[in-house]
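One structure, pasted below without further comment.
With one protein chain withheld, the remaining protein chains of the complex are depicted in position.
As written, the chain order gives the labels A, B, C, D and E, with residue 1 at the start of each chain.
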Amino acid sequence: MMFTHIDENGRVKMVEVGDKEDTKRLAVARGCIKVAKSTMKMIQEGKMKKGDVLSVAQIAGIMGAKKTSENIPMCHNIFITGVDMKFYLDEERSVIHIEGVVKTIGKTGVEMEALNAVSVAALTIYDMCKAVDKDMVISDIRLVKKTGGKSGTYIREGEKFERESFGSKY
Amino acid sequence: MMFTHIDENGRVKMVEVGDKEDTKRLAVARGCIKVAKSTMKMIQEGKMKKGDVLSVAQIAGIMGAKKTSENIPMCHNIFITGVDMKFYLDEERSVIHIEGVVKTIGKTGVEMEALNAVSVAALTIYDMCKAVDKDMVISDIRLVKKTGGKSGTYIREGEKFERESFGSKY
Amino acid sequence: MMFTHIDENGRVKMVEVGDKEDTKRLAVARGCIKVAKSTMKMIQEGKMKKGDVLSVAQIAGIMGAKKTSENIPMCHNIFITGVDMKFYLDEERSVIHIEGVVKTIGKTGVEMEALNAVSVAALTIYDMCKAVDKDMVISDIRLVKKTGGKSGTYIREGEKFERESFGSKY
Amino acid sequence: MMFTHIDENGRVKMVEVGDKEDTKRLAVARGCIKVAKSTMKMIQEGKMKKGDVLSVAQIAGIMGAKKTSENIPMCHNIFITGVDMKFYLDEERSVIHIEGVVKTIGKTGVEMEALNAVSVAALTIYDMCKAVDKDMVISDIRLVKKTGGKSGTYIREGEKFERESFGSKY
Amino acid sequence: MMFTHIDENGRVKMVEVGDKEDTKRLAVARGCIKVAKSTMKMIQEGKMKKGDVLSVAQIAGIMGAKKTSENIPMCHNIFITGVDMKFYLDEERSVIHIEGVVKTIGKTGVEMEALNAVSVAALTIYDMCKAVDKDMVISDIRLVKKTGGKSGTYIREGEKFERESFGSKY
Partner (left out) sequence: MMFTHIDENGRVKMVEVGDKEDTKRLAVARGCIKVAKSTMKMIQEGKMKKGDVLSVAQIAGIMGAKKTSENIPMCHNIFITGVDMKFYLDEERSVIHIEGVVKTIGKTGVEMEALNAVSVAALTIYDMCKAVDKDMVISDIRLVKKTGGKSGTYIREGEKFERESFGSKY
């Protein structure tokens, strides 16, 4: 009998985290979507045919955080203790900035949950506006902060953190 | 009795497409993820602890296309006839380019399905590599081509199409 | 060999609809949730801790319509062409009325989709307000109209239809 | 740069529960569906074309409890330790009463899970019987009891609790 | 720029079926689960702690058919027109035989849906009985018949078809 095709290196697995400690964990991800000037105006004036763009994007992002382990194959299914989404409109550059903050207490981090929340929110903005603007581009989806767990705190260079979330500075 | 809070403009809806015609539709989306040089090398050599990165990303993208209407609130649930994902490694710039092609026959386009496939594939690459590289950035997720439907063909300016997919030029 | 336990009458099945014709179908369902006077006021003033109640309920209802066949065991999975949700606040009686309109073109009706949309919207209102009001009651979830299909049009006695939806009287 | 559209009050969030204690929690919800006399008789005699109505409704309710956080946008995804569904047929008034009991150990209650279980069971009864009765009405979906958590025990006024569930009085 | 890692042969795809014709399609799958004599007796007498085994297995199988494309990565998501599950108890050999019949009208067959329905039903029987019997074995999951589509009718050698389903011989 021969072991073939997927050797020890190439073999995919959902890595075992049973020996990791339960700690409070937080992840903050950011991204943005560039839209046409006229699209930005329609979003601000609530004129999109499908409805209020940012409300839908915000809810989609929160629900997206909960569905992360269904979409990302090797991602653990975890209990999320809180999700918060924020949007900033940069009218001058015609860009919508999106931030997702996800918290948990557990054995694995919530980086993927925060990144997925931002990504789903950006795609939802695209969907709500695509009837009038097909040239939108989603960019700069990145982890900007992570705390908790064995690897400790990560802060992406050059990012600013000046606002409150969940009632406390993060 | 008063109608409040969500006026006719602001009200969200899943727009009715029952009067649209069934046509063959295709959408091509692209995006990329910038990784560290050392990460690129580990991907190419199959040394990631979680397994072969691009295989998982490809399957995740295809499955993501099928889950689009669950993640994007106002998106119609549709029958997808085919999905194809491609990856190009630009070693010099340390960027992985991702392309998703989705086809259907129906009353609504598959732009969101193609964009979601690319987005899920990029997030999966992030997940597979994040133990060694947290600085990766997902960018330039965009629609590059769409055919079929009343609004006809859309081709994003400046994109190149030189390869085959589904056995025929697109 | 013996056939047991689930006889021909008792046996559950997803009934075959392959011989039914594809027709345009519409279903309208309604229901309501009774809340405390103080809860109604907080909803109107946007003071709930979890956020704007009716926006979330509306989106939840639309997404609920798409998930109907996952929740209702013998329900066919179908392509929905459109969903629209409306809310009316009866301040005097402290009741929020919910209406869901679902359309499709196909072999089975969308009664369950409309009823589920209303039910999910009502439960979402409960969830958004339960921190301040646990006595809310969801009632009168019912089909009020259905068109299309072999059994034809059904209009529930005593219901009023005076508003527009999807751009045309229904 | 301007923060717009969704101000601090209106912004939706999944509220952070990371600082809440893990406690044993229970929720009991009830509701009912009014059916035609002839429908009640067909249910009792197992004559519905789709199969045994109450068996399907019971299983649907239990599975519904597990899917609650997918349907209700701001609801936390949690580990449910047990679910029990009961049905009472009031032949005289032609009403089926439904009760759902859900238990967990965790940081958030299971009120929504119990309410969703009852709601899904009622909708399933509607689905199983709608070929012969479109006038059915689902009503009085309400929380009747809740224990555990910081807010402690809630018992709805006027409800009776005389039966056993999970092997112990609740 | 180099195309790597997943060459044209190895690359996974959801094969395009847009050019296939819509035809009526049927698939019949079978399988079985071998249980202990005492387990068989408990199933027949309805003594399992979790409830009536075959009712739950039947509903699980039908719902499983609808979830096939979520579980099998390259499987198309399709509209199923009908599902029927049957169980036969072979007391002598202590085996429960399971049959799943799935129908559709469309561009791809329902072989996977029928096989998945049988598989989920068998696993559900395992789950319902595992407290008293961990030695059960699920075997012989196979396609026994398929009609419709370009490749036409397939009948597995040695299988018997003597019963009715969906009101007509298959």
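The working rule: a residue touches a chain if its C-beta (ideal position, glycine included) is under 8 Å from a C-beta of that chain, and two chains touch if they have at least 3 such contacts.
Just so it is clear, the structure is predicted and the values come from calculations on it, not from any experiment.
**Student:** Identify the visible chains that the left-out chain touches across the whole complex.
**Tutor:** The omitted chain makes contact with A, B, D, E across the full complex.
**Student:** Pick out which of E:Gly64, E:Gly100 or E:Gly148 touches the chain that's been left out of the picture.
**Tutor:** Here the residue in touch with the unshown chain is E:Gly64.
**Student:** Taking the full complex into account, find the residue in A:Thr39, A:Ser69, A:Ser119 or A:Ser139 that is in contact with the omitted chain.
**Tutor:** Hidden-chain contact among the options goes to A:Ser69.
**Student:** State which residues belonging to chain D touch the missing partner chain.
**Tutor:** 24, 43-44, 52, 54-55, 58-59, 62-63, 65-67, 79-91, 97, 103-105, 166-167
**Student:** Using the document's contact rule, name the residues of chain E that touch the chain not shown here.
**Tutor:** Listed in rising order, the touching residues are 9-15, 31, 46-47, 49-52, 55-56, 59-60, 63-64, 67, 70-75, 111-112, 115-116, 119-120, 122-124, 126-128, 130, 134-143, 146, 154, 156.
**Student:** Touching the missing chain, which residues of chain B?
**Tutor:** 52, 55-56, 59, 63
Just so it is clear, only the chains that are shown with their structure count from here on.
**Student:** By the contact definition above, name the pair with the higher C-beta contact count: A-C or C-E.
**Tutor:** Looking at contacts between chains, C-E has the larger number.
**Student:** Among the chains here, which has the CA centroid at the largest distance from chain B's centroid?
**Tutor:** D
**Student:** Could you classify the chain B-chain C contact as same or different, where same means more than half of all interface residue numbers appear on both copies?
**Tutor:** Looking at both copies, the contact residues mostly diverge.
**Student:** I'd like the Å distance between the centres of chain A and chain D, where a centre is the mean of that chain's Cα atoms.
**Tutor:** Chain centres of chain A and chain D, defined by C-alpha means, are spaced 31 Å apart.
**Student:** Counting in whole Å, what is the centre-to-centre distance of chain A and chain E, each centre being its mean C-alpha position?
**Tutor:** Centres of chain A and chain E (C-alpha means) sit 37 Å apart.
**Student:** Touching two or more other chains, which residues of chain E qualify?
**Tutor:** Those would be 52, 55, 59, 63, 79.
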